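Only a single protein chain was left out; the remaining protein chains are all shown in position.
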Amino acid sequence: MTAPQTRERVVKALEGIAFETIDARDGMVTLRVERAVLGELFARLSDRAGFDQNTLVTAVDHFPAEPRFEMVWQFLSYDHNDRVRVKCSLAEADAHVPTCTPQWPGASFSERECFDMFGIQFDGHPDLRRLLMPEGYLHHPLRKDFPHAGIEPDRLYREWDKKRREGWQPNA
Amino acid sequence: MGSLKPVEGEGVGFLATRVDELINWGRKNSLWPMPLGLSCCGIELMAMIGPKFDLARFGAEAARFSPRQCDLLVVAGTMTWKMAEAVRTIYDQMPDPKWVIAMGVCSSSGGMYDSYAVVQGVDSILPVDVYVPGCPPRPDAVIDAIIKLQKKIEREDPLRRILKGPEQKPDLGTGETFKQPNAGVARTSLDLHPHDPKAKIEELQK
Partner (left out) sequence: MTTKQVFEYMHHAPDHDDPVHGAPMKVNMGPQHPATHGVLRLVIELDGETVTSIDPIVGYLHRGKEKTCESLGWHKFFPHTDRLDYVQPLINNVGYALACEKLAGIQVPQRGQEVRVLLMELSRVMAHLIYIGTTSIDLGAVTIFFYSFRLREELYSILDAYTGHRMNNTYVRIGGVYADVDENVEGMVAEFLRTAPARIDEIEKLLTANRIWYDRNRGVGVISVEDAKRLSLSGPNVRGSGLAYDLRKAQPYSGYETYDFDVPVGTVGDAYDRYLVRMEEMRQSLRLCSQALERLKKSKGADVLTEDRRYVLPPKGDVHSSMEELIAQFKIVSDLRLPKGEAYHAVESSKGELGFYLVSDGSSKPVRCHIRAPGLMNVQAVPVLGRGRLLSDMVAIIGGLDFVMGEVDR
């Protein structure tokens, strides 16, 4: 399905919701919305526009510009064979968005990853834990103010290693 | 067994050798590897056990997936700090005597992953006997490492181990003395990053 057809379908499905379409370089239909309408937008995209798969949930960090984060969702419709991208800007102090797991359970891990990597809260996610970094890790690695080589990367291991030494006997 | 001497007797043949050489001979030809396939190198490790390279020629094909039955730990692939606890536990669970091969550059030195999640060489948490470079090393290189390890085992003194208890290998990675091998090395490619916030952080700290 070509981009104009997709745009027409999306615009029809999102009647009454405030959004603007922007021209992406790759030609994908891209919507920019405010956070307040996201919950309704997800429901409409899922039920009326027929987007039945969540492809990705991620964020882009524009540090030190404000608003700092730009959330990106991408959805695929198998029946119409087309994609749509949704974007939403977030300030650092107020980085939370509604979850889209009620419509697309498959977005669960993507949202957990986004929380892990950027520290963005997903309201309503049933199990928002770190996904890739261990429990107890202090930082959000994909933020631009986090150095590539990490901050004390071995901290958790050293804590574990101390415990191991205390209770560990080589010949036991 | 260098000093193997046939002794002729009446109708019966004898072989005379030293006990430690006999033990070493047995050990080096029946290494039981624990294939710790962490990433890409794990696939080459599989290829090594597979039909073309056939690790059985060197007596090291009896791969066991329980560390309690193994004496050769092959760390094949990138080790992250999250995985390091599991790797160290596996090493601790292996019975003595035990040897370690760091297969691939990632486990030897961190390799191309100079990032926040990757351990810069398994030797920061384990004593390593043989390092194998390559990303991933060709199976021939790992077979060469096993031959080198066999030569190393030949030189060991197992009787001392039996009489005086197991040798204490240097226990690396002790909390306070631990240093990342690459710490302090200038990361020029990163310093040039347009988004590099290092300057920004320093400014804020002031």
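Per-chain residue numbering starts at 1, and chain names A and B are given in the order in which the chains are listed.
In this section, a contact is a pair of C-beta atoms (placed from the backbone, for glycine too) under 8 Å apart; a residue touches a chain by one contact, two chains touch by 3 or more.
Only a predicted model underlies this, so the values are computations on that prediction, with no experimental measurement involved.
Novice: Determine and list the subunit A residues touching the chain excluded from the picture.
Specialist: Those residues of subunit A that touch the unshown chain are 24-26, 28, 52-56, 58, 60-62, 72, 74, 76, 78, 81, 83, 85, 101-110, 113, 117, 126-127, 130-134, 141-142, 146, 148.
Novice: In terms of residues, what is the contact footprint of the unshown chain on subunit B?
Specialist: 36-40, 42-44, 46-47, 50-52, 65, 77-78, 80, 82-83, 86-87, 90, 112-113, 115-118, 135-136, 138, 189-190, 193-195
Just so we're on the same page, only the chains that are shown with their structure count from here on.
Novice: List the centre-to-centre spacing of subunit A and subunit B in whole Å, with centres computed as mean CA coordinates.
Specialist: Whole-Å distance between the two chain centres: 39.
Novice: Subunit B touches which residues of subunit A in the complex?
Specialist: Its residues touching subunit B are 63-64, 133-134, 141, 144-151, 153-154, 156-158, 160-162, 164-165, 168, 170-171.
Novice: Report the residues of subunit B in contact with subunit A in the complex, numbered from low to high.
Specialist: 81-82, 84-85, 88, 92, 114-119, 124-125, 165-166, 168, 173-175, 178, 180, 182, 187, 190, 195, 197-198, 200-201
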